Structures are given as structure tokens and as C-alpha cells.
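Accompanying notes for the structure given below.
Shown here: the complex without one of its protein chains, the others still in place.
Presenting chain A:
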Amino acid sequence: MDFGPYLLLASLEGAVTAAVLALTAVGLSLVFGVMRVVNVAHGEFFMLGAVLAWWVAHLVGDAHPAVGFLLALVVAPLLVGGIAVLADVTVLKRVNYDPERTIVATIGILYILQQVTLMTYGPDARPVEPPFNTRLALPFVEWGENGLQLYWPWGLSTTSYKLAVIGAAVVVLLGVWGLMARTRIGLLMRATQLDRDMALAFGIPVERVYAMVFGIGAGLAALAAVLIVPIQQAHYLMGGDPLLLSFIVVIIGGLGSLPGTVLAAVLIGLSDGIISVFFSPTLAKILATLLVALVLVFRPQGLFGVRRA
């Protein structure tokens, strides 16, 4: 394959990574923005989403794969969100959302979720069948005898499912934006984010807002995992990479800034895909972490972040 089609292929793979990463990172960013909680267990909520997706699809059994998948798409985020709300009320609330203690507490939640999954689900990686998966050959342009013309290079293809993942992520992100910008509950969440004490002084039940935000954040990670599990398989250790990449994205985009998070997710996802294809996945991670270091040195509030007084 020539360089051009090869780059297009790498970009498409990167776009899938970016889409899933954007969902996961927006969840992390929301939790940090509103609650000022650094949720180290975020990757495990992602993992739980994938494992529950397998579990739901497995329970549904022989029916058309789309049935199990669609059911998982609804059930897994709700269940994971519920578990997160429970973790918030029983753990984070008890340590008063103290910044340092919540880090330690979420590390604890990380190991509990991971080890319970290992003890019940086991160490195997298990696939979920995609609801549809048509191979789509893609055209490319070249200089022919009659100027520019289309041709179909061998190996340049994607699947309908991968395109659907990108589409679904865009829809969900628009939904999150709508929730924050256009609804009453979003208004309460933003007010809490801007000034917790004043939110309390004006009757906003901050503790309930916190529980909900933590649930939504974890639910977004779970949703991202359900989308990716037909491509990647569910495994009890799969939460590490999304956690690292989400932190990278949230730091580069600006802590608590949703547009910054999405933009950084696209940047990191695409470069991760492209660099992984042309060089190696390790180099992609090295460069991403290097970028974080540079951002922290030269623009600590992130690309879109606002300096806090």
C-alpha cells in the first residue's frame, strides 16, 4: 500500500480510539470539574462496562448479536453508574471529598473492582459480537491518465461497526453538552462546579449533585467500553490504558473543560492511531506523556483551562 492510503487507514483507526477516549475522558473531566475529585478508579468503571457488556450478551445467548449488544448498551452504563453512586455515597462522601483522601480512596475502589472482577469473571479476555460488521472497502485518489481518479487500494477498508462507534460517540458527546448547557440539572451542576459554598447557600443539594455527577462520569466510561468491546474484548486489566490516556487528555485539554477534553481526545486518539501504525504503540504513549509534561510546564491550566484564583 502507498503512503496515502496507509495514512488514511491509520487515521480511521485513530478516530475510533479518539471517539472512545473522548467519552471516557469527558467522564473523568466532569467528575474532576464538578467535584474536584481525581478519580483513579475511572479505568475500572470502563473495564466493568466491558465485562458487564459481555455478561449481558452472554445471558441473552443465541438471539441475534444486536439484541445482546443493544441491551448491554443500556444496562452496562446504568449498572456501572449505580455502582459509582454507591461508591460516592459510601466512600467519597465519608472522606468529605478531601482532595488527597479521595485519591487514596479511589485507588482502593480501583483494586476492589479489579480483583472482584478477577475472582468472578476470571482472567480470560472474552469477545462480544458486534451487532453488525460489514467490511467497507474505501477508495483513494491517484493521478491516472485522465488526471485525478478514484481507485480501491488493496487492504484499505474499515467496518461499518467502527464508523458507527465514531457516530455514536459524537451523538453521546452532543448529549452531554446539551445536558450541561440546556437543562436545569446541568445548570445546578455548573453552579456547583463554579462555587460549591454558594451553591449550598442557594439551596442546591450539592451532595446529590455530586453523587449524580460521579454516576454519570462512570456511566460514560462504561458506555465507551461497551462500544469498544466488540473490537477489543473484555478483560479485567483493560482499565489501565484508558485511565492513563484519559488523564493525559484531561490535563492537555484543561481540567474540567469539556470542549478542551474533546479536542485533546481527538488529538491524542488520532496521533496514537497514526504513530502506532507507522512506528510503535509504545512510541505513541511516550510522545503523549511527553506532551503532557510540556503542557504542564508551559501551560499548566491546559489548552482550554481557566486559571483558578
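Quick note on the criterion: a residue touches a chain if its C-beta (ideal position, glycine included) is under 8 Å from a C-beta of that chain, and two chains touch if they have at least 3 such contacts; residues count from 1.
By definition in this document, contacts and distances are computed from a predicted model.
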Inset, instruction - Could you check which of "D-proline reductase (Dithiol) PrdE", "3-oxoacid CoA-transferase subunit B", "Cupredoxin-like domain-containing protein" or "ABC transporter ATP-binding protein" matches the UniProt name for the chain that's left out? - result: "ABC transporter ATP-binding protein"
Inset, instruction - Please pick, from A:V116, A:L150, A:L194 or A:L294, the residue that touches the omitted chain in the full complex. - result: A:L194
Legend entry - Listed residues A:Y111, A:W152 or A:F202, member touching the removed chain: A:F202
Inset, instruction - List the residues of chain A that touch the chain left out of this view. - result: 184, 187-188, 190-191, 194-195, 197-206
